[in-house]
Structure formats: C-alpha cells, structure tokens
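What you see is the complex with one protein chain gone and the rest in place.
Chains: A and B, in written order; residue numbering restarts at 1 for each.
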Amino acid sequence: MIRARSAPLPGGFRVQRWTRVSIASGVVTIAIIAVLAVVPFLFGADVTEQLTALLIFVILAVMWNALAGYGGLISVGQQAFIGLGAYGTIFLTQHGFAPYLAMVVAGLGSGAVAIPASLIMLRLRGGQFAIGMWVLAEVFGILVTLDTGLGGGTGVSLNGLNVFAPGYRQAYTFWLTLACATVLLGLVFILLRRRIGTSLQAVRDDEAAAASLGVNVVRSKRVLFVVAAAGCGIAGALYLANTLFIQTNSVFGVQWTAYMLFMVLVGGLGTFEGPIIGAIIFYLIQAQFGDSGAWYFVGLGATAIAFALFLPHGIWGSIDRRLQLRLLPVGYTLRKLETPVSGTGEPRADA
Amino acid sequence: MSLLEVRSVDAQYGLLKAVRGVSLIIEEGETRALVGANGAGKTTLLSVIAGAHRPAAGTIIFDGVDITRVPAHKRVGLGIALVPEGRRLFPGLSVEENLSIAGGRRRDGAWTVDRVLEIFPMLQTRRRQRAATLSGGEQQATAIGRALMCNPRLILLDEVSLGLAPMAVASVYDSLRGLISSGTTVVIVEQDLGRALAVSTRVTCMLHGEIVLEGESSALTREQITAAYFGVRQPSIVGSEP
Partner (left out) sequence: MNWVNVLLQGVLLGGFYALLACGLSLMFGVMRIINLAHGDIAVIGAYLIWVIVNQTQIPPWLAALLVLPIMWVAGYAMYVLLLERSRRAGLLVPLLTTFGLAIVIQNVLLQVFSPDDHSLLSSTGTLATSSVSFGGLSISIFGVLTLATAVIVLSGLQLFLSRTTAGRQMRATAEDPGVAELVGINARSVYAKATAIAVAIAGLGGIFLAIRQTFNPSTGPTQLIFAFEAVVIGGFGSPWGTLLGGIVLGVAQVIGAQVNPQYFVLFGHLVFLAVLASPRGGILDRRGRAL
C-alpha cells in the first residue's frame, strides 16, 4: 500500500490523499462536532431531540452505504440489527444495566450477533442476500414478539431514563448520539482508507478479479457486515432513547430500509460524504412532508428509482465529479503537473 | 457493388484501442482469410462487423446499406452470421435446439437442421445431446451449423480450429470447403497460415489493430505474410509504424 503522503510515481504522477481542501474540511468537521456538542446548552429539548433524530439517520445511512456502496451488499434487512439494538437495550435495562450503558452494549451485541449471521448471509449473492437479510429481520422480530417480557407485539417503554429531568435526559441522549456518530463514522472512514477499503472497492468492481489478486473477499465483507450491524444496533438503541417507546412492527419494519435506500441513493451511493447529505435531505423532507401519509412514501420510492436510474452517483457524487471536490478523502488523488486528474480510489478511465 | 465495406473503423475496450482506422472491402463470393498475431484486432473486427461490439468511429456498409447502428440480432436477418471464438454454444440446450433457435426472424433459405446434420455427419447421433457434453470438434460443427441456420450471405468464422484435435480440424475444413464452393461469402480468422492460404482467395494481415498487408492468396509469398504477421519492417508493404 502506498503510505507516503505524496509518493513519486513513474510518468510524473504523484499520489495524494489529503488535498488542501480536504485538510480544510477535516478542520471544519472537527469544528462542526464541537458546535454540535454545545447545542443542548443553547437550544431547547425539542431542537436537541430533532438533531438526535438527524444524527441517527446519518449513522443509518453511512452504515447502509458502507454495505451497499463499498461491499456491494444490498440489504433489505438491516432493521434486524436496529430492532436488536433497541430490544437489547430494553432487555439489559430489565436486567440491571444502566440505560446508557445498555445502549452501547446492545449495539455492540448486535455486531456480535452479526458474526454467526454472516456465516449464512455472506454465502448469498445479490438479491438472495437482500431477501435473506429480510427473512433474518422477520425472524428476529417474531422471536421478540414471542417474548412477553419484552412486551410481546404491543410495544414496550424504556424505563430508567426518568431519573433524569427531561431536558438533561435529552441532552445526554444527544451527546451519546453525537459521540456514537463520531466514533462510527470515524471507524468507517478509517476502514475505507485502510487496505480493506481499497480491497472492498476492488471486490465491488469485480469480485472474481479481486479474489484472483489475493484480496480476501469474504473477510473484507465480513468486517463491513459486522461494523454495519453494530452501527445499526447502536442507531436502534439511540432511536429507543429518543422516542422512549418501541413496537416490534415499527422497529423491525422494512420501512427502515426504504429510508436508508433513499438517503444513500439521493446523497450518493459509494461516496463517503453522500449519505450524510442524503440524511440531511431526508430529514428535511420528512419534516416537511412526513404527515402527507401514503403519497409521502410514493414520493420517496419514486425519487429513489429516479436517482438509481438517472443519477446513480447521487447528489454528492455528481458534485464531486464536476468539481473534483473531496472533502474527506477515502480514496486517492492522482496528480500530474499540478492538474487534478482523478479524484477517487478507483482509477478512472475517462480521466 | 461489394457485399461488405468497412470504412476507417476504430474500436476500443476502455482505453485499449483494438482496431485503428481499418478499411476493408469484401466482394460477394470471395473467401477472405484474416491473419495476424494474438491481439492484432481480428476478433474485435469480426465483432464489429457482426454488431457485437460498437465501433468508436467509422462505418460498416453491408449490401449498400449503412448498418453501423443496426443491432446484432437484426444484422443476422440481413445475412451476417458470426461463429464466435471459443464456439460459445448454449451449453444447456441440445444440438438440435442450438440449431433450431437460430435466426429469430431469419431470411428464407435452404438451411434446415437435417441439412446441417448432413454436412456434419458426426452430429447425427448427438442430436438430442446437451451441447456441454459434446467434444470440441462436435461443438465447433454445431457452432458453424448454428450460423448456417441463419442462412447467411456472409459468414464470419473466428478461430474455428483453435483447441481442436488435428482430425477434427481436417473434418471441419472438409465441411467448410463444401460451404465455400456453394458460393457463400466467408471471412475466416485462422492462426494456421497454411490452412488460411489454402482455403482463401484473398488474405488480409493485421498487426496492432491495423491492416498491414492485403493481397491475392496465390500472389503473396509466405515470407511476405510472415514478415507482416510479426511486424518486420518491409517499407514497400508495411508503411510507417506508429
């Protein structure tokens, strides 16, 4: 792997990861996190709650994109882990865990459950994986429904957070969400920047060829699968903390996949920044049209189809292609004579 | 009017230019051998003529009609059939099925499953057998038969002897001779120079995606062709290399 920041290559090229823009955006990222961290001091509980919801969407979108955009794994069943994280939190608090600790443990537990699940699921390809995951989510949902201790199908509340005054509770939940989002996004960023990112892109582009070059396809996918499961599990736990009440139907529902698909396709499948943009757009659309009932979902579905067919790189991907912007560089930039040639980890033939 | 005219065709795979500025005229009834080393662009040129690969530039005229933008399945209807490199039969279909599906809405003509089995007697006992279970020679015969079932005016044969036992090659070529004498126009890509010269009326030699030599099979010497084949400089024939 090329480690040097600007290694000279034959032909006058040099490889660059951090451009001036991306260093600047790294600084801005840290600043944004810092500003977000003080939001609970400046605004009321309602704003904090809204921002928590947005950050949960960001986590979900980034996780789904890590699977689909980098691993080539389209999952229709990530709600399996969202539900597991939420109900795991309930279960742990019922058994004496402090609520916030329970959330983190339940999230990590979802990742642990993903390890045996990956043994079956990663044998599947394409659409088989998609529906296989869906069945897994259904199974988890049914199993939870069968446990009356978890409220059966009628739903269950998270107790234990009422020791905090509502304003403080909301602030704590927000800070935990912000911390989890930062850690998870950072983890995905680092994963994709390291060797596994390059090998996963190779896998996505041509699995057979990548395997023949010695890329450990299954291991790379398994790492992503487990990370995405843990991320979705934590998102599910945080969702519970933000709403305080869950039902199996909604938390194990396939509408989560619809949301994730929409956010990632609109933002930009296979880009690091895209899903974050997609989550913000989705959040705004939901705030605006969320009450319009069925037509709102028709719009989501139709928009997702339109993006998949006509703008496959999403909003961010399209901006990026035009402007060669790369705020948080997952890939490499190949430069010659100070002219930007290509902006991604994949070699672009059209350069 | 010539049957096929290829005008300054470029074809590429990604950044790799496989065919560069090739022009070629094939007359009705002739048998053209297309020779050249591996990677010279012969297979790509045949694919472009058959419509399996879209050229980056240039024009293909068949029987006076510009077919550059005509999709492959319609070119079959016009009378162009390709026997692809590696035979590429439909492995799960029987010999008879491989033959009988050809053509879609094909031109009227004399070829039937029975007639194909007549010129390739080795297939007669294999009629209901899946193509995947055939020997190399039988597969090649089926592939040629499948192209014939389209009743082509121009048949393009890509490496029909590749990977076959010498006996099988001889038998395939015997059948081809009958075909050629019946007046079908043939373009044949062949590694074996001797065979190519023996069966063809004209020879075209390609190198690095360009045509470097063309002439009557009987008028060219093996030395001339071999020189062109390997790109040995012979200024009078080869012209300047890039």
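We take it that a contact is a pair of C-beta atoms (placed from the backbone, for glycine too) under 8 Å apart; a residue touches a chain by one contact, two chains touch by 3 or more.
Everything quoted here is computed from the prediction, not taken from an experiment.
Student: Which of these touches the unseen chain: A:Ala112, A:Ala179 or A:Ala258?
Tutor: That would be A:Ala258, which touches the missing chain.
Student: Can you name the residues of chain A that touch the chain not displayed here?
Tutor: 68, 72, 74, 76, 119-120, 123-124, 126-128, 130-132, 134-136, 138-139, 142-143, 145-146, 254, 257-258, 261, 265, 293-295, 297-298, 300-302, 304-305, 308-309, 312
Student: For chain B, which residues lie in contact with the unshown chain of the complex?
Tutor: Residues of chain B in touch with the missing chain: 50-52, 71-74, 76-77, 81-82, 84, 88, 90-93, 97-98, 100-106, 146-147, 149-150.
Methods note: only the chains that are shown with their structure count from here on.
Student: Quick one: chain A and chain B, Cα centre-to-centre, how many Å?
Tutor: 52
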